[in-house]
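Handing you this structure, nothing more for now.
Removed: one protein chain of the complex. Kept in place: all other protein chains.
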Amino acid sequence: MSEPLSAEQVQERIAISPFIELMGLTVVSADHDSQEITMRMPLKPEFERKRGTGQFHGGVIAALIDTVGDYALGMMVGSGLPTINFRTDYLRPAVNTSLTATARVRRMGRSVGVADVDVIDDQGRLVAIGRGTYAMVTG
Amino acid sequence: MSEPLSAEQVQERIAISPFIELMGLTVVSADHDSQEITMRMPLKPEFERKRGTGQFHGGVIAALIDTVGDYALGMMVGSGLPTINFRTDYLRPAVNTSLTATARVRRMGRSVGVADVDVIDDQGRLVAIGRGTYAMVTG
Amino acid sequence: MSEPLSAEQVQERIAISPFIELMGLTVVSADHDSQEITMRMPLKPEFERKRGTGQFHGGVIAALIDTVGDYALGMMVGSGLPTINFRTDYLRPAVNTSLTATARVRRMGRSVGVADVDVIDDQGRLVAIGRGTYAMVTG
Partner (left out) sequence: MSEPLSAEQVQERIAISPFIELMGLTVVSADHDSQEITMRMPLKPEFERKRGTGQFHGGVIAALIDTVGDYALGMMVGSGLPTINFRTDYLRPAVNTSLTATARVRRMGRSVGVADVDVIDDQGRLVAIGRGTYAMVTG
């Protein structure tokens, strides 16, 4: 197991991923004590569910959840991790807003980890929640 | 409830979604009797997990599952539907391949529908599976 | 929509369910402001995964999660609710302990509600977590 990654180090890691670059994620904070990481995703025109509505397509919110949940565990062990599975629940449409996703570790076992993700809009309203299981396999 | 949508009609519907356009989905078939719909997604450079690997990021596979599951029910009732929640399981890395997702209706109730999605690569190997719940609210 | 139910009223409601009686659930607290409800389940010999081990079978923990999540929403609207779907994650074996499950409302919409459930053992360790979606249909 490597050293935990700082917010800056996670930002560098995700820069090598074209899809995360497409999502435009910014690492806002990374707290090793609370095992929480927060990232922000802007609204881009190509994320819209319907053209001109300003509403996010759910698919890109799911991708955000997968990624931020991954790095809650990944920052602790020094690397992104393979997702085993995850669940996304949509609670409210996300319209004309950026999205802020905070993931926290619920379990960090030897082989499997679990993280919860809350996604809020610019007014602080909960728009989606996620729960993912990740393989604790670095490398 | 409107008439069921043909494959061509679903293709027209999804064309108004910038995010689905980004995914590059093609409707391959839409069968109202078996309540199954199949779409294909190409590998684009911006979908890569890591630059140059040819491996899909899981997030775009989740987005594919959400969308195709949605239209298994949506084609039956004439419109895309709000996703309530869905689960994605990753079974195998998807590398240097397009992805073909087939969704079928498991339940179509008055207020809630459930669809299963299998995602295969160009060799026919199962790379991911999904299960989603959708609100049967058209309009 | 009826009045919210007190802990005593929830206890009376669940008494009419033979399966909840089998689980032996006690309502510990019901807080309408935080929208949280807590129930406790004893270890009974018939809940064991293997005879003589004192370890809960996961199935009865899942049943606990379903039920307590249901009443987080149900206490707010005056009635148990149909479960649409739920997810259970097992984090640690539960051995020679009672289980305390706390569910809180994450969303209470017109047609669908979402609740999260944390299950801890007598040492306060998290043994399982759940997330459920319920139909807001009373009657």
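In this document, chain identifiers A, B and C correspond to the written order of the chains, with residue numbering beginning at 1 in each.
FYI, a contact is a pair of C-beta atoms (placed from the backbone, for glycine too) under 8 Å apart; a residue touches a chain by one contact, two chains touch by 3 or more.
As the structure is a prediction and not an experimental result, all values here were calculated from the model.
*Asks:* Which displayed chains make contact with the chain that has been left out?
*Replies:* Result: the unshown chain touches A, B, C.
*Asks:* Of C:L5, C:I20 or C:A94, which residue touches the hidden chain?
*Replies:* C:I20
*Asks:* Residue-wise, where is subunit C in contact with the chain that is not depicted?
*Replies:* 16-23, 45-51, 57-60, 62-64, 66-67, 82-90
*Asks:* Using the touch rule from the top, list residues of subunit B that touch the missing partner.
*Replies:* The list for subunit B reads 87, 89, 91-92, 106-107, 114, 116, 126, 129, 131, 133.
*Asks:* Which residue numbers on subunit A touch the omitted chain?
*Replies:* Against the left-out chain, subunit A lists 84-85, 87, 111-112, 114, 133, 135.
Convention: only the chains that are shown with their structure count from here on.
*Asks:* Can you check how far apart subunit A and subunit C are, centre to centre, with Cα atoms defining each centre and the answer in Å?
*Replies:* 28
*Asks:* Report the inter-chain centroid distance for subunit B and subunit C in whole angstrom, where each centroid is the mean of the CA atoms.
*Replies:* Going by mean C-alpha positions, subunit B sits 33 Å from subunit C.
*Asks:* Please list all residues of subunit B that touch 2 or more other chains.
*Replies:* 84-85, 87
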